[in-house]
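Have a look at the structure that comes next, please.
After this line comes subunit A, so read on.
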Amino acid sequence: MLAMTLLLCVAMIGAALVAIRTDGLPVSILAAGLLSLLASVVFLVLASPDVAMTEAAIGSGLTTFLFFFVLGRVRSGEREGGEHD
Partner candidate 1 sequence: MKIPYALLTLFIVVNFGFLQNALIQKIAARVGRRYGIPVWQNYIDLIKNYGQRSSITHGVMFYLGPVFRLSGGVGLLLFVPSIYGSEMFSNFSFAGDLILALYFVFFGTLGMALGAAESGHPHSAIGITRGLSQVTAAELPFALAVFSVALQYQTLSVTDIVAAQQGSILNWTVFTNPLAVAAAMLGFLGSMMRPPFDVVLAPQEIPIGPPTEYHSSYLALMQTNRAIFPVAKMVIYMSLFFGGATSWPVFFLKVFCIYLWSAFVGVVFPRFRVEQSIRWFLIWAVPIGVLSIVLM
Partner candidate 2 sequence: MIAQIAMATGFALILIGLYGALTNHNLLRMIVAFTIADTGVNIVIVAVGYMAGRTAPILDAAVPAAEAAQRIIDPVPQALVLTAIVIGLGITALMLAYAYKLYQKKRTLDIGKLTELKW
């Protein structure tokens, strides 16, 4: 149980770092979606199924979709505003 949580946590932090540091925006959004998914698994480990379902449905499902939808609408913008600072 402990080992699994450790693994999940490390994965989550990895996903978060990828989401922040990566250049491509789609990759970043996907990483955030993955993070959400991992989070819902952690919620299961922390004995809160309700939250897990919500996180899965809304967190990874809808949020990621919203991002892709807006990204689609703003495709050209992504290239031009891509550089970090």
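These made the cut because all candidates are chains of the complex that A comes from, given by their letters.
Just so it is clear, contacts are C-beta pairs under 8 Å (C-beta built on N, C-alpha and C of every residue); 3 or more make two chains touch, one makes a residue touch a chain; residues count from 1.
If you're wondering where the values come from, they're calculated on a predicted model, not measured in any experiment.
Asker: Using the touch rule from the top, find which candidate among 1 or 2 meets subunit A in this complex.
Answerer: Looking at which candidate touches subunit A, I get 2.
Asker: If we count contacts the way the header does, which residues on subunit A are in touch with candidate 2 in the complex?
Answerer: 1-2, 5-6, 9, 12-13, 16-17, 19-20, 25, 28-29, 32, 35-36, 39, 42-43, 45-51, 54-55, 58-59, 62-63, 66-67, 70-71, 73-74, 77-78, 80-85
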